[in-house]
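Only one protein chain is missing from this complex, and each of the others stays in its spot.
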Amino acid sequence: MGLAHKDLLSIRELTSDEIRLILDTAESMKEVARRDIKKVPALRGKTMINLFYESSTRTRTSFEIAGKWLSADVINVSASVSSVTKGESLKDTGLTLQAMHPDIVVIRHPAAGAAQFLAGRLTASVINAGDGAHEHPSQALLDLFTIREKAGRLEGLKAAIIGDIAHSRVARSNIHGMHRMGIEVRVAGPRTMLPRFIERLGVEVFTNLDRAIADVDIIMMLRLQTERQQAGLFPSLREYSRLFGLTAERLKAARPDVLIMHPGPMNRGVEIAPDVADGPYSLILNQVENGLAVRMALLYLFAGSGQTG
Amino acid sequence: MRILIRDGRVIDPARGVDDLLDLFIEDGKVIRIEKGARSTEPLEASKGKGTKAARHAESALAVDRVMDATGLVVCPGLIDMHAHLRQPGREDKETIASGTMAAARGGFTTICCMPNTDPVNDTRSVTEFILDTAKREGAVQVYPVGAITKGLKGEELAEIGELVEAGCVAISDDGRPVMNAELMRRAMEYVAMFDLPIIQHSEDLHLSGRGVVHEGLVSTELGLRGIPSASEAVMVARDLLLAELTGARLHIAHVSAAESVRMIRDAKARGVRASCEVTPHHLALTEDTVRGFNANAKMNPPLRSEADRQALLEGLRDGTIDVIATDHAPHTVQEKEREFDLAPNGVIGLETALAVTLTILVAPGVLSLPQAIAKLTSEPARILTLSKGRIAEGADADLTIFDPHRDWTVDPATFASKSRNTPFAGWRLTGATVATLVGGKVVWEA
Partner (left out) sequence: MVRGFFYVLNSMATELNEKAQILDPQAIQRAVTRIAHEIVERNNGTEHLVLIGLRSRGVDLARRIAKELMLIAGAEPPVGALDVTLYRDDLDKVGPQPVVRKTDIPFSINEKQVVLVDDVLYTGRTIRAALDGLVDLGRPRLIQLAVLVDRGHRELPIRADYVGKNVPTSRQEQIQVLLTEEDGEDKVVIMEQ
């Protein structure tokens, strides 16, 4: 040990011990999140900036609440890339933020590498809340947390990630995070949505849902971006749903106690049937609740690792 | 002004010369080539008649300047058939003055500038503007490349006859492909009337989509949209067929994919009049350079896989690839210092091309030194039908003198180019320009 990270840019840079520390800390945070009075003073006097270039109510709110429960001063900055292309560059935004001396900057941006770009220009800790199709480390950590909570372990489990792997930062972060923690990973989806050489990331590749979900412990469904239809990646929602939608009927091919996850927001009836999403083995709402605890843990741990500029 | 370049290793691939020779230059021409004495003693000191040293002494009497090239290579001035000088329109990135100075510094005496300026070089007036400016402010010779289609829009042919008359040496829509196959066919037929090469930026824009890097393991890992090799190869295949159909001279710019090399090799064997070029960065770098989201590794065509790079080396070795050209594409620091997706394509290369070639190709023995020099001199001259790229009595004294053994570290801050977007910053390279002569005049000297 003895690694020093200023930032959380990708899950690949974390060791298994580091991931375990984050998950353990999140467990403590979960207790705080379940109190009547949810506020603790740990980050009093710290400033956290949520810099979101993509609308994402779920992730932004999760980070915001996590920061507030830890007593940080949370500032939300939303910017659309279209206005940014006309106006201030990310570099200048970075310089402007630096002048405000934040302790933590949480960034969501449609371009892969944007978090890394910003991290190189800020003394504050930068937490990547999703950069293009690259990574979304806090999502993978909350998924690992949720799996560990339900299954009692991570090592030796088998997971299938289903859907648009090519465009999914959730898939990328989860593949790396799961591997790090000893989970065997399969991916499945239409061939048009499986990026080339994906098997070289150490995953088993399927184009058939039934085969992919047979004998796995975890099924993680990804959100289908419906605009991919215009890009010619699938012919229709109906066909996508028929081939890759998770229904109660299809679930018969899986183990009876299989855990079902979805990073949200869901397209009910497309990639996941409502009765499956709301079914007894669905962890979808646990994921949301655990997201708060994991983000509290990240904010707590990283608040001490940057430098107030 | 009479100059003697003494005791250099003169390499002229066009005539198969590789010898220690003395070159006498007067009125912009090489007037005499003599066997060198390999002597370091002062010329005046030796008086004995009949010896080499004596002949030196005799000749030296009338010389204004002696350049001692002992241990150095003297070769025909390098020719870059693919550069972007940005003037007119984007003088913040580069000008004809700064771009030609960068060329001189890199050992280039002749460069061709692509038409994607603002306004586009699709009319006589723009061609004349470039030539006039180059004459007044340029350190080296500039030959403009005219547009295939008006405004590079790929819709209607530009007035190519007029462009040729004004001084364009090739025709290209570089930066964009001519997507319409019918239009490309007509362009080839039309350009063939003037016996000029038509240079294609080979890319199927539909296959490239919004891709920003090579589609491969790195694009998959980084979540960046990929440009498949097929995007280039599909267009190369189409154009080779059209060249076969029309008999036109097709030159394929910046080949990057193994598939393209393979098809060009086959086409050449069938007698198709095709030639092609490769950039130093595609020879030296692969998709791995993109890791860390390095925007100075972003260009089009993208850096491809190691297998592609090996195919390019093999293509150079077996003569499938005729030319090394820089695709010098200046961009300001502000433009490059941003999100990878939003950074513009292209890197500069004039000031590193020779050293990268020597380091990547000659040092490991991929090409001999004369072979490498041919790819930078006689070969582009042949394709562009320029009476340059050779050293002969009576020929223009466009010469490059370089030290093939000198190590240096690439520091973009020292570049003559206005831009700094090189992927080689910090690289240790072997081989450095010592002097560049254009028309007998020393335009740059270390």
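As written, the chains take the letters A and B, and residue 1 is the first residue of each chain.
One rule holds for everything that comes next: a contact is a pair of C-beta atoms (placed from the backbone, for glycine too) under 8 Å apart; a residue touches a chain by one contact, two chains touch by 3 or more.
Predicted model only: the values in this text are computed from it and were never measured.
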| query | What are the shown chains that the left-out chain touches? | reply | A
| Sole residue of A:E31, A:E155 or A:E249 that reaches the chain not shown, by the stated touch rule | A:E31
| query | Which of these touches the unseen chain: A:T123, A:T207, A:Q229 or A:T247? | reply | A:T123
| query | Which chain A residues would touch the chain omitted from the figure, given the whole complex? | reply | 1-6, 17-18, 21, 24-25, 27-29, 31-32, 35-37, 39-43, 45, 70, 123, 297, 300-307
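Just so it is clear, only the chains that are shown with their structure count from here on.
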| query | chain A to chain B: how many Å between their CA centres? | reply | 46
| Okay, in this complex, where on chain B does chain A touch? | 215-217, 219-226, 228, 292-293, 334, 337-342
| Of all residues in chain A, those that touch chain B in their complex | 85, 89-91, 109-114, 116-117, 131-135, 166-167, 169, 172, 195-198, 200-201
